[in-house]
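Here the complex is missing one protein chain, while the rest keep their positions.
Going by the order they are written in, the chains are A and B; count residues from 1 in each one.
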Amino acid sequence: MHDEPLLNVSNLTVNLLTAKSALRPVDDVSYSVRQGECLAIVGESGSGKTVMNFAPLGLMPTGVTTMLSGSVKLEGRELIGLPEAEIQKLRGKSVGFIFQDPMSALNPVRRIGRQIAEMAELHLDMTPSAAEARALELVKLVGISDPMARLRQYPHELSGGLRQRIVIAIALAGEPKLLIADEPTTALDVTVQAQILRLLKDVQRRLNMAMVLITHDMGVVAGAADNIVVMYAARAAECGPVDKVLVSPRHPYTRGLINAIPRREDPIGSEFRGLPGIPPTLGAPIKGCALQPRCELAVPACGNSRPPLVRSDDSAVLVACPVVNQGKAAA
Amino acid sequence: MIHFISKRLKHSLVLLFMASLVCFTLVVSAPGNVAVLIAELRGAVATPGYVEQVEEEIGLNKPLLMRYVDWLGDAVRGDFGISYRTGQDVSADLANRMLVTGTLIAGSAVIATLISLALGFLGAFWPYRLPDRVSRGLALLGASTPTFFVGALMIYAFSVTFQLLPSFGFDGPKSWILPWLTIAVLPAAVLSRVVRVGLEEAMVSPFVLTAKSKGLGRTAILFREALPNITPIFINALGTQVGLMTATAIIVEPLFAWQGVGDYFLAGVRFRDFMVVQACLLIFLTFFIVVNLIVDLAVLLTDPRIRRQWS
Partner (left out) sequence: MNMLNPILARLNKMPRAALITIGLFFALGTFAPWLAPQDPSTQNLLEAGLGPSAAHWLGTDHLGRDTFSRLIIAANTSLVSVGSVLGAAMTIGILLGTIAGYHRGWVDDLLMRVVDVGLSVPSLIISLAVIGIVGPGYWTMVLALALAWWPMSGRISRAVAVSIMSKPHIEALRVLGASPWRIYFGHLLPGTIGSVMVYATADAGTAALAVATLSFLGLGIQPPTPEWGQMLVDALPYLESDPRQVLLPGLALTAAVIGFNTLGESIALNRIPKPLTRRMLAIRRAEVASWSKENSDA
């Protein structure tokens, strides 16, 4: 039982159908998270990392039709093919969500207290007064001063950092086993980012939850995550334990990402080392390796077929690069 | 809060002053000699002597400013002068008529609110499905059918064909239903679109994704999350519609033989009874200004964002 991951995603493919086009933001990706573990999913914006986590739980904007294939198991229960009514019961109860922009994630005309307390009423069958007490407890837990007064306030009366703490409190209110945090620090001031990240890490450990941390910030990954999946153009490029992948990145894309982080020893005014070129727009799946046009290792053969994820010389790390994996068998 | 209310009250007073100026100027600028007109309306031959007598009587020979001050002073005290046509006290006529028109507008406002909320929610609950299309079709029909035609259809259906309700008169709730419904059709149609579009816009905002992530169902999201967000918009639109009801009252009151302000105004226009036109116009304008004031205060109560700007 201990070995069974809390969330097990295998060969997940997501197609989105809109009035304008059809696109595939997630193409055959697998990963898993255990209880008490934190998995970071890293990639540029538009690499499909948010859709990958939100679509199986039915959180997509209106006007978009989602087609899922593969398998997403939460506590051993298959989510794909589950009716929306069943998935709705899981949201908030088994899985808590934290969103990128706390400025727009809260309802502007409802009091903070109600927005937290309704979670406890809904998922823990609490009476309104018990739920109020629970809300107060949660607001204290996420480290907000003067909690009684905050509960009576409206979102616009709080700063961005405080609002994100409220969003976290809402996510925790249903006592979920899994927390999905979508770029939780991106929209915040730099000074607040570290506090929020520390808070997230702290509650995750204290409540022994599993956490999926979606981010494009390698600094966030290093500070918080145990494992990492690097996404590029809807596919997983590399995955493995954070300490191994960050220390010795194997995939040229991961290397590019890590290389792009400014270092202390960089002379002032030195040129920014970004990856050249731009990521492909999502649409129909690309035939060969999606990174080929931007890759320094690229050989003509890269365009022939999609590179499979292959176990590297370190058995914990999987890499999808035909050049790096030369002579190795698919995992 | 207090600051906002006092500021808003001052604004209303300025508007009232402007309204009084408009009403006064309208009558002063009327073509032809009013005194001659009055003399003729009274059936007398407009001899220069008699005209002068009339001028003296209604103070036409005083300077304009004095006339305005006199008139305004009287109006504030509720004295709107004497009808040129009937010679009766306009204020006495108006007192009862305001009650009639008030009944008409209040009842219609309630009906329009209920119908529009029902239709709007129906559409928002099943967007682009059959209930939405029906609600949309009804709204288009309601917004496009002339009020007098609606009234005629109501009378034909409920009074002539089924003989359920009286087709005219103002005695008791049973006689109020048809006029209420007739006036309510247009605002109900317009407001149902306000509700429908407002809810749809609220339902695509990011906080609805949060609500979904909490595990709330569609009904709960519509009522708990989206409804509070459209309340200020709805109150605003309702205010406009209630203002417009004064205009439809002018059409509907004569149709159902109700002796209201609208009917009085129309008679005043028909017989060019300036004192009546002026008094009714002033009452209408005051009504708009008061409705707007109430709407602004109600929006202040329902939208914490605006409340904060003024606290």
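Assorted remarks:
Following the convention adopted for this analysis, a residue touches a chain if its C-beta (ideal position, glycine included) is under 8 Å from a C-beta of that chain, and two chains touch if they have at least 3 such contacts.
It should be emphasised that the depicted structure is a prediction, and the values quoted were computed from it without experimental measurement.
Although one chain is omitted from the display, it touches the following shown chains in the full assembly: A, B. Contact with the undisplayed chain is limited, among A:Ser10, A:Ser45 or A:Thr65, to A:Thr65.
The hidden chain makes contact, of the residues B:Glu55, B:Asp93 or B:Glu200, with B:Glu200.
Per the touch definition above, the residue from B:Ile155, B:Leu181 or B:Val299 contacting the chain not shown is B:Ile155. Remark: the omitted chain is touched by one listed residue; of B:Lys62, B:Arg224 or B:Arg272 this is B:Arg272. For chain A, the residues touching the absent chain in the complete assembly are 15, 17-19, 21-22, 24, 61-65, 67, 284-285, 287, 304-306. Take chain B: the residues that touch the chain left off the picture are 15, 18, 26-27, 29-31, 127-128, 140-141, 143-149, 152-153, 155-156, 160, 200-201, 204, 243-244, 246-248, 250-251, 254, 265-266, 268-270, 272, 274, 277, 281, 284-285, 288, 292.
Please note the rule applied: only the chains that are shown with their structure count from here on.
Taking each chain's centre as the mean of its C-alpha atoms, chain A lies 54 Å from chain B. On the side of chain A, the complex with chain B involves touching residues 57-59, 61-63, 88-93, 96-97, 99, 101, 104-110, 118-119, 122-123, 154, 156-157, 167, 170-171, 174. Chain contact summary for the complex, chain B toward chain A: residues 203-207, 209-217, 224-225, 228-229, 231, 302-305, 308.
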